[in-house]
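Please read the structure below before turning to the comments.
A protein chain is absent from this complex, but the other protein chains hold their places.
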Amino acid sequence: MFTVLRDLLRYRTEFRFGAILTGFIAAFAALSLVSPYPPHDQFVVPPDLPPSWSYWFGTTSRGQDVFWQLTFAIRNTMLFGLSVAVLSRLVSVAIGMWSGYKGGIVDRLLMSVNDTFIVIPLFPLLVLFYFVLRDRMSWPLLALAMASLGWAYDARLIRAVALSLSSREFTQQCVFSGMRTREIVFQEHLPYVLPIVFYTTMNNMNWSIGLEVTLSVLGFTDIDTPTVGVMIYWANQHTALVAGVWWWVFFPVLFVMILFIGLFLLAISTNEYIDPRSRLARMGGVSG
Amino acid sequence: MSALLDIDRVGMSYVSGTLLARRVVRAVDDLSLRLEAGRPEIVAIIGESGSGKTTLARMILNLATPTDGVIRFRGTDVAKIRSNHARADFMRQVQPIFQNPFEAFNPLKRVDRYLFMSARRLADARGTEVDALADRALHQVGLSLAEIRGRFPHELSGGQLQRAAIARALITAPKLIVADEPVSMVDASLRMSIVNLFRSLRDELHVSIVYITHDLATAYYISDRVLIMQRGRAVESGAAREVLANPQHPYSRLLKASVLSPEDAGKPTIAANT
Partner (left out) sequence: MSAPLAKAADAERVLDVANLRAYYQTWHFGISRDVRAVDGVTLHVDRNEIYGLAGESSCGKSTLIKTIVRAIRPPLAVIEGSVRFDFGGRACDIYALDRARLAGIRWRHLSYILQGSMNVLNPVRRVRESFVDFAFRHIGKPMPQFLALVEDHLARLRLDPAVLGSFPHELSGGMRQRVTIALASVCRPDFIVADEPTTALDVVVQKDVLALLREVQRQIRSSMILVTHDIGVHANATDRLGVMYAGRLIEEGRTGEVIREPRHPYTAQLVTSLPRIGDIEPKQGLDGAPPSLAAPPPGCRFHPRCPLAMEMCRREHPPMVEVAAGHRVACWVKAPPGGMAAP
């Protein structure tokens, strides 16, 4: 595992950049643990101060230090994205592989359900979700809602891989070696599915973070917990850009962009590395 | 004497097309073949692409269900084998060999894994027994566990890999092996060792082999009986040497006449230089 990471760091510039960027954001988020100001407190510092040596990123109209707010915001946003991605991966892998391997009526049924989920308009649904729950809306609940909506597209992708794998001869050989379906799927097929899972995880994180920011900016989430989107929401509430308090919007946007780019670079560079065909080439397998 | 394998007027139809324009394709049509228990033999099923020979192989291995007729293995209808226990029992006695040795193994996994798996799951071996069983099976094919241990498929040649696949199939001491074009993707110089191996499987280990091929020469060399298929039907069958030396059916004759033999080398060619 570590040799893989070391190789990637050494030889793939995209991975190095991606790792640096994401690492930077993660380190920044970790700073929230030593923040001198609790995240919900307001008017702890003079408001509307531009970036300076005492307040690196300036202060907000609510009297909060943008720097420290952002550490919480980024941390919450990242955790949110990660939890949505992980939860929805579990669903999409399970459904995709089961559907692909079983085939027949199980496949048809699952894919009908799947396709229904694909065409569901997410945004209106989530807005409706907010309106129904109002004050009982919380981040875990939102994460759950998004996870249960965001698995369908990737499930189809994984199913395609599972389908092609189940028709390959080595799968038959496994059957005739006495392996059970569960073992074949998890031990033999998963390595082929993993690159897609990893790539879609990064993608899914970007998607969920984007959606979260959108919803928060519009105020359709719990606006008391600081996230990137919530920061921008409050900035808009205080008409920050018109008032000239540009740093309140600029830094959250900048940091979330860095996170996006970092995740993207990680995804595409690791993907090539994990891909079975390039793995084979590295092991010295396929000849010219 | 009961039959080891009884293929009784078996047929397989595929339906394609829509409600208004259906097409029925008979991949296999009214085919019968019987192998006796206690008398191991090699039966070659010869046919070209589209002859239905692969479909037949799949039906024997219970990977596909015939639409007509019955295939019985030791008296049991193969298509009715459903429970895990019955399937395991069946797989202990009937094993496949596939055409492409490099496809038969997962390129990302080590080759010995499948030998050990067969030993544990089907032969119920434990601990050191597992290694011993794998080693013995490998020796039967002219390899050894020391050579194969820890190797990935790409580290072995096609011939070695195919032999490893045969070893895996032998671990449970099966009575029947269904080999679908087992040597067509193996290099010519390594081919004969595997073909000879089949012969020794029949003579020393008393395994019957259904040897599916399009190559008449190797079929002549090792089979006892031969069945020639054309478009799903059996057109000629009988003792291998007789049928191949003197084919009667026009299709069989055509097949034999189309064989390109090295004997023809040096005969006056149209493209002579002089």
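Structural remarks
As written, the chains take the letters A and B, and residue 1 is the first residue of each chain.
The working rule: contacts are C-beta pairs under 8 Å (C-beta built on N, C-alpha and C of every residue); 3 or more make two chains touch, one makes a residue touch a chain.
Just so we're clear, the structure is a prediction, and the values are computed from it rather than from any experiment.
For subunit B, the residues touching the absent chain in the complete assembly are 48-49, 156-160, 187-196, 214, 216-218, 220-221, 241, 244-245, 254-267, 269-273.
The criterion applied here is as follows: only the chains that are shown with their structure count from here on.
Subunit B has its Cα centroid 49 Å from the Cα centroid of subunit A. Residue ranges on subunit B touching subunit A, taken from their complex, read 61, 63, 88, 91, 95-96, 98-100, 103-109, 114, 117-118, 120-122, 152, 154, 165, 168-169. Put simply, subunit A touches subunit B in their complex at residues 168-170, 172-179, 188, 191-192, 276, 279-280, 283-286.
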